[in-house]
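Of the protein chains in this complex, all but one are displayed in their positions.
Let's turn to chain A:
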Amino acid sequence: MTTRKTAELLELYERMYLIRQVELRLGRLFADGEVPGFIHLSIGQEAIATGVASVLRADDSVASTHRGHGHALAKGVDVERFFLELMAKEEGMCKGRGGSMHVADLSIGMLGANAIVGASIPIALGSALAHQVRGTDALAVAFFGDGAMAEGTLHESLNMAALWQLPLVFVCENNGWAEFSPTSRQFVASLDKLAGAFGIPYARADGRDVQAVAKASERAVAAVRAGKGPRVLEFTTHRFRGHYEGDPQKYRDADELSGLGEHDPLSLLEPRLAKAGVADAQLQSLHEAVDARVDAAVERARKGSAPDFEAGRADVYTQTGAA
């Protein structure tokens, strides 16, 4: 029999495994030309999206980045409509007009991945402002990468969030890289000191460890929901793939690349599952179920229809019916 704790652990594992499988599949579909454009995979970073989202409510909002598949899937977007979007189909969540960097589902508070580095932060700030003004106890989460720490929007938003005591959680996914440059060549401050300068409580946790992420997030979310103002979380993590799929990564040491496996959030959790009494066979069937779900979503997406240009043209502005 699985206890509640084990069930929770399995849920976290399943979510991470889903994100992993979706993105591995995207990598292959991209290589085969079935996903156009370019995509940024979050493989290796699944624990952060999963851990943070595990403590959020449906009415909490999330603003995400160019590496946003994990955030979207963790917040609960429909997997089929997600693949339909990335495979550029009319039935996609954005009708084939946004693609990888714009997956969004406003009905579940997923305010969108975002192709502009640093934009997720003030957008989440505004969402938090709306929660505050409307008097709900919902909160907003701003996901951003280490590269966005050098954007003015972070500094402006830290100030505003503290000034207005907004229900906002800043979540930095520090994978040590911004495109092809290490963080050390981009940013001389540190996020903890920066948060401190604005009087915002800060916590750091191991971004490989979904339980550590969930624990840190739970504390932050509880404080924010209780009206104690914003919180900053920083999770250290590793980008397993290139900046984008197809990135030859000549700028990365062979050692770093070959050692990435040690940092796998799924491998880290598996022994804990075993210890908690989850049998191999149970994990196996979880894998099979998720794999089948991904397969089915891809098959459905392949059958999607081409997006309609004229319908899109009529959707630049809201149609009031007056015309």
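By definition in this document, a contact is a pair of C-beta atoms (placed from the backbone, for glycine too) under 8 Å apart; a residue touches a chain by one contact, two chains touch by 3 or more; residues count from 1.
One rule holds for everything that comes next: contacts and distances are computed from a predicted model.
For the chain that does not appear here, its UniProt entry gives the protein name "2-oxoisovalerate dehydrogenase subunit beta", which is one of "Gfo/Idh/MocA family oxidoreductase", "Acetolactate synthase", "Quaternary amine transport ATP-binding protein" or "2-oxoisovalerate dehydrogenase subunit beta". Of the listed residues A:Gly92, A:Gly207 or A:Pro265, the one in contact with the hidden chain in the full complex is A:Gly92. From the options A:Ala7, A:Leu163, A:Ala189 or A:Ala222, the residue with contact to the unseen chain in the full assembly is A:Leu163.
Residues of chain A that touch the chain left out of view are 61, 63, 92-98, 102, 104-107, 109, 111-112, 114-116, 119, 121-131, 133-134, 140, 152-153, 156-157, 159-160, 163-164, 312, 315-318, 320, 322.
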